[in-house]
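Missing here is one protein chain; the remaining ones are kept as they sit in the complex.
On to subunit A.
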Amino acid sequence: MAEVEETLKRIQGQKGVQGIIIVNAEGIPIKTTMDNTSTVQYAGLLHQLVLKARSTVRDIDPQNDLTFMRVRSKKNEIMIAPDKDYFLIVIQNPSD
């Protein structure tokens, strides 16, 4: 428990980080640093995106797998690190 917290703090300490969400394999957020509405929205939308990306990568080469995903937008950058059971979503505003 403490480990989890400590890791999150480390990530949060980086410059420009707006929020962190940990989502389980079904897309239900487990842990978050943002408000509930945004969390749920991000989790739902990004879960589908990650699954799609992953399936794309694996379709092209079945040996391959998705390790990291960055979505760069005008206002901020969303980073998603997928894994077998969970994924971690970090939202950063790099220009800050």
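The rule is short, and it goes like this: a contact is a pair of C-beta atoms (placed from the backbone, for glycine too) under 8 Å apart; a residue touches a chain by one contact, two chains touch by 3 or more; residues count from 1.
Definition applied: contacts and distances are computed from a predicted model.
Student: Among "Nuclear transcription factor Y subunit beta", "Alkylglycerone-phosphate synthase", "Pescadillo homolog" or "Dynein axonemal intermediate chain 3 isoform X1", find the name that the UniProt record gives to the complex chain excluded from display.
Tutor: In UniProt, the chain that is not shown appears as "Dynein axonemal intermediate chain 3 isoform X1".
Student: Which subunit A residues touch the hidden chain?
Tutor: 1, 3-4, 7, 10-11, 14-17, 22, 24, 26-31, 40, 43-44, 67-68, 70, 72, 77, 79, 81, 83-86, 88, 90, 92, 94-95
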